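Comments concern the structure below.
Note that one protein chain is taken out, while the other chains of the complex remain in position.
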């Protein structure tokens, strides 16, 4: 069994109108929980990887409900910092056809955003861990959160952990005074593994390749450019989404290991149940592949792309598919038959 | 801000089984309200146009609920005539793939159908109005309703309002003794602006162009023929629907202003949430365009087609999209990304 | 009116999470009832054919609810054997896109599986009947059930009924000691009419045609091979499914009458509401065709394929469409318009 | 087994907001079916009495759904007259504490209200019947309905059936020109058995006893007065309700057989799930008692009161309790324990 | 018709688990909107009083949904200040029997809490108004809100409006630096009419009467003491609740007009649907009474107590009962009968 993975980030209550109702039409909201890094933790935990998620939750029923949500999947919560004023929330309106989905964040002043240096005992957190995963959402939330992120990265590096980062650029965050472009380069400098997509890289680092090339080729060049800028990076994986409509996407990914460049097959997904968390499902897939078989990167990539393809059919932020189900899709078994 | 628009017509309670259940399977029904002309009113009100809807509602909880539904969008109800026996109802079964949607009207003897000449103070209604919109559903309901329609049109013309009509042919209505072909020509004679589609025009006026032509060309010729027959008409707009299946349509429209003929791009809508009210969303879009910028008819048409395209993704009879959302679709922004 | 049809088989309570939730996510389950042979009975009853369904139900509220479900469609339950320990159940997880649907059977030790020879008064059951329909699920359930199946077939043959069988191979059943290959040949030997598909025939009888041929041609050769092995068979009908994804299938069927071979048009079904029971809807369609007009087998086949195509849009195991709706689809009327 | 009972009356779709929502708050409505006489039929059918219900239903999905609802309980529908314009509806708002429940009828112009003399083949209906039950709601609906009621009564009397009537006065009906006081006396003259309560008798026949007496004594005197006026009456049964609040009632009944006067114990019902149809449950209970054991009228009355007491805990118009459950309550077994 | 009433205060989205689920059990939440002062506005608007509600809402879908909620009842929103970061929220867990209800406020940093002096054009707001109502919740929210409250009161007094205040002490608010005891006295000094209960008065002003007296007598003495302290007060009304359990309360109220002291009858409410907003319903009732008939204060009080009694049976924060329904309860008509 692989050693422990530590993930770090905010977990929010997610509230969405049932079906395809608009927020202004809703009289009930479906409730679940999610957050980019916790979504990665849940997927890994379900696949048998020991995971500890570090976050801060308010000491009330909402924080408790959030912890119960994560705990049911076997995610460790030993180092959760209880306190602060409120649980971060977000409202999700699911899109359909030409009407895009929509998120309203209500996470300012949350318990997590007011987490401060010194609240987490990072050396204890990392004591028996092998991997640390964080994302660009955390430093986007507040000066405090960015500060704690750096604190964690310093301890993680000192403890010799593999460090991975998902760029996760969100334009409506990053309001606390410094921009992603100012903050992220230093933090990414700690990382061995990087996740993202072309848009993220351009938005955060200004790296952009000409549009008239093949997407995979462009990604390959971006990977090399990133590696020049962040020499600690050994592995870079990008998702490739074709956003045809709110209910129809194509989906794939690429991976570069400093030498070889791997390209996954493309899935056509004409009916999407829930798009949120698909990037996190991809991240979890790559980490799972790297933890279980470091030698077959093509397989790691294909596992990640297939796992994230399936996430498009799962309600909620977190992926709830088994390794066997992902592998069945990788083998091309027909989903059109009912398994009985 | 443009002057006031007055709409006139029946508003019904709509009852539909949840999801794709058939009526015979339902144990609960989803409840909303709608009616062709009120649907136009709601769209315009949400886009900032002052609107007054004239109708008749029973003085009971159902009539009250209907009024509250309209009032939430800011539709004026000052001239509603309270009374009569019952609120019109309709039952809607949503179709899927090869199974078409289905409507059972239960609107006979409704408060609106028994409205009579003299009940509405039309001069007061039109006092500060600029536009009057009605549809072919009203005269189809009862001799009374046809009579009040004529009464309204006479006052509207005398008051110098722009008058628009949506033909809205419904084969299962028109049971009170006179046919659409007998009644509509006189009433359409009052109009400046006409909405419909090829089938409506053929069903009501017997005008038909050979099938072997391009749809837009056929529409162009039908427009000219209509204008010859109804010389007051300055603007005619048709919707163009490709009804591939209950969940998959193509959608577009054309507009003729007596001189130029405008054609909109075609939208492919492979997953329809709710087809009802899409024609009304188109009508509202054209009226909005004409009210806000009379000089750019191509834009007015494209706004209407895009607004109605989005309506296919909205539960209920009334369109609930903002001007900004329509314009985003007109600019071709990808709906496949979640807006956060 | 045609004479009575008798169907025989287990009816289960079906429990499925709402929407596209996974079983592990569910906090409520949708409840309905179904079973291959009862599904055939319900379709025929709705189309005006007198039907009696023979089964065994526990004498508790669940058995009662099941009986009420069937009785509402007019299925006769006079010969139901009340008793035994439990109602068979199955849990259904609806798939979407690349994630296939999934059934968990919980039907062992059910009242039906413990039915024994002598419990049903078959001569009385068949007294005024013309047709007996059973399926390969019954002998798969238990030695007892297989035994009663044979008992019924002997009496049915002696009573001169037309006997039809749907092969219905389920790999997760057939656990009681003998395999389908050992048991089915004798039982199929009693039959005049056979339903199935290529996979069933291969799984049960080892008959297989080379893959490089056209599907219809392969089916034709399989039919001839079956007829050689089971000389009583006069009619064989196969379904042809293209299982593109959990929400997108193509659908057709073929029929062989010992001489001519009939092929139906192919339907493309890009949005499936409920796949369960589509094969049963096909069976009911063919039986209905043979009962009402034995001379037009092309029409019987096309009716069956169209009826089963519509079943894909109906929630639950049983088909709930009228003859008129099936015929409308056969005529190619557009489902994209709302019927009002 | 007792001979067949025939019931006659309108069946409506009932629409009610979930929980304790007001009609103006509802976004979904719960759907069921009911009507005073059909409610009696369903109770009897569940208790093993063969019942045929005569009514008129529109030939559309709503009429079909209504028929399926009744058929599931085994109520015979052989003599239903299909046709007419619409299914009668009613909207029910459930009360709580000091806020009373509320019904909005929408049954004018229904298929049943437009039933006419000659549409029902009464001699065929009554061919194998022993008992005919109708209620004061039918003649209240329309001149037509009153006329058909008389037609039925004449044939029923000629056929020698026992005839029972539930007075069922509804102030908001009786709008077609004649009052209950004008119409009912003649119709009640045909009856052997009468059901009602003190208010009904006063409202319809002006019979009233002084308030300062015990309720049972008052009822006894009213029974005698009724028997003088309607000499064919052999049995009169009254319900006694203490309407403390919308969720708390007391409940009992009395029965007079021309000689003895029977009084039932009083049930205190502090939490009512659904009050509608409790009177009909009482009627069914008395009829069941008279059909199964004519000699023990005290038991018949107590069965009826207990059955109707249980109806207060059942959602919907129709009572769904078994004879065994009613008898368990009659024996005083504690409901506070869970039966496992 | 009485002149316009202006209400001022925060409106929140309220999220509550369905039925009696705990917050930690919820997978869906029921959504509605409310706020003490807006609840008063909605009640008055439904009773025909022109009302304008002044608040601040974020310019997003949640603010829009809130505005639509209020607008449906006819509450004027002309002076709403759009802007700020977020809509205030609160989570409500409904209690039952011995388990009390529970509110988690999530309203810090809301658009309303960050409202600032100068944002509202108070002279315009009060131009055609007669009455201004505010509550102790507003100054409790933030220094800003307290400041704007004072600003409003100064203009209202200068404009000659009647000013009423509901003390509404909430222990979990008042966190911004000054206590209720420090802030409220000055603000209450502007008021003509005061609403509250014994606990509020003690918590805010330290006024307390000995417990061994009758509750009404204690209230009378408290009223006199308050009037000495706040000489502008002409009318004081207190609610009297007996909080027996979460589902069972008794309910009454008293009113003092500087001279006479009025006591209402006590209602026993053994089954409470929704306790939230009952105090606001009482306030609305008194204001309605004072606006419509200043001379009959006993009636005004009884109307208020009866209206608030009914509120206990209505889901949501706002009272949705008609004047006729309140008067029916005042007359003692039995709620145990269904109104049909």
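As written, the chain order gives the labels A, B, C, D and E, with residue 1 at the start of each chain.
We take it that a contact is a pair of C-beta atoms (placed from the backbone, for glycine too) under 8 Å apart; a residue touches a chain by one contact, two chains touch by 3 or more.
All values reported here derive from a predicted model rather than from experimental measurement.
Colleague: Considering the complete complex, which visible chains touch the unshown chain?
Modeller: A, C, D, E
Colleague: Where the complex has a chain not shown, which of D:115, D:165, D:269 or D:286 is the residue touching it?
Modeller: Touching the chain that is not displayed is residue D:269.
Colleague: Could you tell me which of E:48, E:95 or E:265 touches the chain that is not displayed?
Modeller: Only one of E:48, E:95 or E:265 touches the chain omitted from view, namely E:95.
Colleague: For the chain that got dropped from the picture, name the residues of subunit C it touches.
Modeller: Within subunit C, the residues that touch the unshown chain are 15, 18, 22-24, 26-32, 60-62, 64-65, 68, 85-87, 89, 91, 93, 102, 104, 106, 108-109.
Colleague: By the contact criterion defined above, which parts of subunit E meet the unshown chain? Give residue numbers in ascending order.
Modeller: Those residues of subunit E that touch the unshown chain are 19-22, 24-25, 92, 95-103, 105, 170-172, 241-249, 270-271, 275-276.
Colleague: List the residues of subunit D that touch the chain left out of this view.
Modeller: Counting only subunit D, the missing chain is touched by 19, 267, 269-273, 309-310, 312-316, 320-321, 325, 329, 333-340.
Basically, only the chains that are shown with their structure count from here on.
Colleague: Could you tell me the least number of steps, going only between chains that touch, from subunit A to subunit D?
Modeller: Minimum number of steps from subunit A to subunit D: 2.
Colleague: Same residues or different residues: which describes how subunit C and subunit D meet, taking over half shared numbers as same?
Modeller: Same: most residue numbers at the subunit C-subunit D interface appear in both copies.
Colleague: Between subunit C and subunit E, what's the gap in Å when you average each chain's C-alpha atoms?
Modeller: Those two chain centres are 62 Å apart.
Colleague: Give the residues of subunit D that touch two or more other chains, as numbers and ranges in rising order.
Modeller: Touching at least two other chains: 22, 24, 27, 68, 102.
Colleague: In graph terms, nodes being chains and edges touches, is this line, ring, star, complete or other?
Modeller: Shape = other; not a path, cycle, star or full graph.
Colleague: Using the contact rule from the top, write out all pairs of chains that touch.
Modeller: Pairwise, the chains that meet the contact rule are A-B, A-C, A-E, B-C, B-D, B-E, C-D, D-E.
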